[in-house]
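Worksheet: the structure to be examined is printed underneath.
A single protein chain has been removed from this complex, and every other one stays in its place.
By written order: A, B and C. Residues from 1 in each chain.
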Amino acid sequence: MSLLYTEQEQDLRDAVRAVLADRCSANTVLARVEGDLPYDGDLWRVLARDVGVAGLLVPESLGGAGASSREAAVVLEELGRAVAPVPFLTSAVLATTVLLRAGTSEAGKILGDLAAGATTAAVAVSLAADPFRPGGNDVVAEDGGLTGVVPCVAGAEVADVLLVPVGDAVHAVTEFTVDTDVSLDLTRPVATVTLRAAQSVRVADSSDAVPYALAYTAGLLASEQLGVAEWCLDTTVAYAKERTQFARPIGSFQAVKHRLADLWLDVVRARAVARNAADQLTGGLTDAARTAVATAQAWCSPVAVHAAEECVQLHGGIGMTWEHPAHLYLKRAKADSIALGAAGDHRDALAGLAGVPAPA
Amino acid sequence: MSLLYTEQEQDLRDAVRAVLADRCSANTVLARVEGDLPYDGDLWRVLARDVGVAGLLVPESLGGAGASSREAAVVLEELGRAVAPVPFLTSAVLATTVLLRAGTSEAGKILGDLAAGATTAAVAVSLAADPFRPGGNDVVAEDGGLTGVVPCVAGAEVADVLLVPVGDAVHAVTEFTVDTDVSLDLTRPVATVTLRAAQSVRVADSSDAVPYALAYTAGLLASEQLGVAEWCLDTTVAYAKERTQFARPIGSFQAVKHRLADLWLDVVRARAVARNAADQLTGGLTDAARTAVATAQAWCSPVAVHAAEECVQLHGGIGMTWEHPAHLYLKRAKADSIALGAAGDHRDALAGLAGVPAPA
Amino acid sequence: MSTKLDATSARERVRAFVAAHRDVTDRVGFLRARFDAGLAWVHFPEGLGGLGASRDLQEVVDAEFAGTPQPDLGKQGVGLGMAAPTILACGTDAQRRRFLRPLWTGEEIWCQLFSEPGAGSDLAAVATRAVRDGDEWVVDGQKVWTSGAHHARWGILIARTDPDVPKHAGMTYFVCDMAAPGVEVRPLRQITGEAEFNEVFLSSVRLADDLRVGGVGEGWRVAQTTLMNERVAIGGEPVEPGGGPIGPVLETWRTRPDLRTHDLHRRLLALWVDAEATRLAAARFREQLAAGLPGPEGSAAKLAFSTLNQRLSGLDVELNREAGLRYDDWTFRRSDDVDMFGRDAGYRYLRAKGNSIEGGTSEILRTVIAERVLGLPPEPRTDKNVPWKGLPR
Partner (left out) sequence: MSTKLDATSARERVRAFVAAHRDVTDRVGFLRARFDAGLAWVHFPEGLGGLGASRDLQEVVDAEFAGTPQPDLGKQGVGLGMAAPTILACGTDAQRRRFLRPLWTGEEIWCQLFSEPGAGSDLAAVATRAVRDGDEWVVDGQKVWTSGAHHARWGILIARTDPDVPKHAGMTYFVCDMAAPGVEVRPLRQITGEAEFNEVFLSSVRLADDLRVGGVGEGWRVAQTTLMNERVAIGGEPVEPGGGPIGPVLETWRTRPDLRTHDLHRRLLALWVDAEATRLAAARFREQLAAGLPGPEGSAAKLAFSTLNQRLSGLDVELNREAGLRYDDWTFRRSDDVDMFGRDAGYRYLRAKGNSIEGGTSEILRTVIAERVLGLPPEPRTDKNVPWKGLPR
């Protein structure tokens, strides 16, 4: 167990960061959110195939890289830093984990395509699902196929395959319609997915794969939140050095200074808890891993939101404008704080995991 | 209804403050806590009889001043400011309210003596009692009289009369032993009261008088907490103007400045909620008054503690010494935050009073 | 008419006026008549919308005018609240006569051209230049956060006329003709998607010298008059417990029991207490004002309300969960006011972020409280006694 980054992890980070620096500047993302959909297919193809992030979690036997949660977490840090509009979390982590956990040959086939970057998948659950109390959905298997509506699905617009939990099983479908909602998070919108007698392939026979994948993904989401928080801190520190008021850089004012020191201290701890979750998850969802996931989410969700809020505030007026990218991070941070269990839900989980029982 | 102070209230404040300035300096109090008991009998006689605070809440027909919760609150602000070791809260508010609520002729007799400053009373309940869930005690009425032990009673050492809730009634006793505990609050210690077949007089036939008085007193305790917070703020501001480090008064450093501004803003609101509780209680414990009491306690308890903590911190090393009075306020503030319901208990009460229902 | 008005006679005078103008249904016509009767601002001089009466009487007069056509406090806010008192205090007679009446009636809308990209909290750092050219001034620069500039006929403007003296000494105050060539107004899109504000670009804008308010180099002093007349923000109207900004959150909480958790419950209860304490402090401040005892608590209200609004709307988005992941409308369009009750939690959350920046950042307000209320000493200043042109920017 180590909370540091290995050399391979650093190499992976460098590779992802180089691609993002090249193709995913703040201005590119800002321009893209003005269109119908923020997703950047070209960027995703480069990341997925050339850098190979699509198959990171997929075993080599199925055509993947056979890497672990630790590497996926590093990728998520960088994607969070860039609020990159690509379906890594939704396809290469969440959907992939459902399929890995399913372990069927049908799942294996889909995994091969995902790992190759040939297709992209999404899971038909609400992004707001609490991994500890995942609600059902109203999709039913009828004679002609699957029928139902699932709200607040992330990544569905760019998914070729949709994984749909139905009763005790998970089905894969390719026929579905997606209506993107006007979403708080401009760079990862949610959508309403509708199935109308859709033909499906059963990929998992247990009801466990989806909650398992939700908790696993929640643990890695902390690394995305870390990346968001880091960008906000770095950008604010840079601005505080350069912005002058009263003939001094605003970063020389103690009130600004001390708040940034406190924020840095929060981010230092966010890195520790996010790395810990990523590390613990290499062994699957043990109790220790569940504790690490809940801790990481309970810490990183508010820290990312706070970092983005401080970023807006300490930028003053410019931070309130659409043209400055700060708002993209604020919106992502706030949406992430709802995604896959709010901080309070994760604290609830810790009551059991850490032996802090609730009042009778 | 007014949240301001009337002229009479200001006059009362001036009178109390003058006595305290004369007889209750920080050094006097510090010297006194080194003895067996901090209570200052001479000070109490002057306040009780000459200024007349003992009978403030007692009707004129019973020999009192016939004043209201508003005037009692003003006295408590000043006593809090001076962490004055006198039994005003325990005798002239808590015990007096039990007797007033009892309304019996036996109660009336005791009230006359209390109002005259001839005797002092205490109520045999734990200072930590939650007014919304007051526990019972283990005092029993046996053949020979009342027998039992009550822990954490405030003001018992200087009480001539003890009011003891037993079952559905309240009894007055004068035979009891008091063992003072080593207490966190040096200026209002708690004690263990023991009754051994004590002769008693029944002063109330209803079980309602004690919880009523606890809630009423909790509302006025907020004014004491306001006084504590004000002293801490004023003292810290004065020190920040005078203490020099790096060739500047520390109060010119923005980090200190902004924290004191935030603290001031908390104290401004503490005054508003404490005045509101004092004002609402003039009409008795209506629902509006209960809401005001719970709000005042939920706000003022943490504000007083925070003010005392900031006082210690911003005084630096000197604030950690026994010779500086800051610790007397820290200890009082912390004990007050437990007394008569913690902030969380009062927030619980607001769930019902303010229509913010708990999860099912 | 020089006998001092009292409350009774003021009330009678208004009643008589209202009775006499019962038939005037045209808003502008009614307001013109009200101005001409000296009942716009009774403390202004006669002939300028007032009667030279005591300032206190305005409240009495306003109360009597309830139900009659009113000025538009939104669009006319800058004119009524900032330009009018400044022009009265510092303008020439000709300026008062020219500007006050249409300002009052709303026939001419005003905007404020103070903030610049480089002069936010440090307003005295304005870099917009005004250079004298005979009887005119030629103005070049950029202003920002100008609400209503696209409606405005006039703007109150501060510009630098002398870069060789310390920054507070080299500014001059003007009325800017928003219809003049070289004035370009562009909507400024905010993080909510819409544009409440504008950027105003001034390129060789020529202003006659009779649009100057106060002496050359006295712009800072005149601007202080403007800013001191900014209405004390005390969090809007008095509200009941549980009203105001906590209202929408409580509504969600009460109607959606399925969303409730213990975690959210504790946080909401704490915010309820915070909101109630802030509400009561505002109520107490209003009492002080009414008793003629304006205390320093007023300056605290904006600070308290902005924090509260931000925390409440933040909780609301989280409480809403799926609805919180959505947003009502990102359309880039102009908006003349802030809608904290009609729109969704996400809008409130984003819009409330501005509360701690606009009209004095929370950081500046804390400094003001610390120095002016608590009397704490100022920080060392390095920018007070050196020429503006030599300052780092």
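Following the convention adopted for this analysis, a residue touches a chain if its C-beta (ideal position, glycine included) is under 8 Å from a C-beta of that chain, and two chains touch if they have at least 3 such contacts.
Remember, predicted model here, so these are calculated numbers, not experimental data.
Colleague: For the chain that is not shown, enumerate the shown chains it touches in the whole assembly.
Modeller: A, B, C
Colleague: Looking at A:3, A:18 or A:118, which makes contact with the chain not pictured?
Modeller: A:3
Colleague: Can you work out which residue in A:76, A:237 or A:304 touches the chain that's missing from view?
Modeller: A:237
Colleague: Looking beyond the chains shown, say which of A:248, A:290, A:306 or A:324 touches the absent one.
Modeller: In the full complex, the listed residue that touches the missing chain is A:248.
Colleague: Which of C:34, C:265, C:286 or C:353 sits in contact with the chain that's absent?
Modeller: For the chain that is not drawn, the touching residue is C:265.
Colleague: For chain B, which residues lie in contact with the unshown chain of the complex?
Modeller: Interface with the chain not displayed, on the chain B side: 126-128, 151-152, 181-186, 190, 244-248, 253, 255-256, 305, 309, 312-313, 316-323, 326-327, 330-331, 334-335, 337-339, 342-345, 347-348, 358.
Colleague: Which chain A residues touch the hidden chain?
Modeller: Touching the chain left out of view, chain A contributes residues 2-4, 237, 240-241, 248-249, 251-254, 256-258, 260-262, 264-265, 268-273, 275-276, 291, 295, 298-299, 344, 347-348, 350-351, 354-360.
Colleague: Could I get the residues of chain C that touch the absent chain, sorted low to high?
Modeller: 262-263, 265-266, 379-380, 382
What we mean here is this: only the chains that are shown with their structure count from here on.
Colleague: Work out the mean Cα position per chain and let me know which chain is farthest from chain A.
Modeller: Computed centres place B farthest from chain A.
Colleague: Averaging over Cα atoms per chain, report the distance between chain A and chain C in Å.
Modeller: So the centroids are 41 Å from each other.
Colleague: So how far apart, in whole Å, are chain A and chain B when each is placed at the average of its C-alpha atoms?
Modeller: Centres of chain A and chain B (C-alpha means) sit 52 Å apart.
Colleague: On a C-alpha centroid basis, what's the spacing between chain B and chain C, in Å?
Modeller: Between these chains, centre-to-centre, one finds 44 Å.
Colleague: Could you check chain C for residues that touch two or more other chains and list them?
Modeller: 261-262, 363, 366, 379
Colleague: Pull out every residue in chain B that's touching 2 or more other chains.
Modeller: 253-254, 257-258 - these are the residues of chain B that touch more than one other chain.
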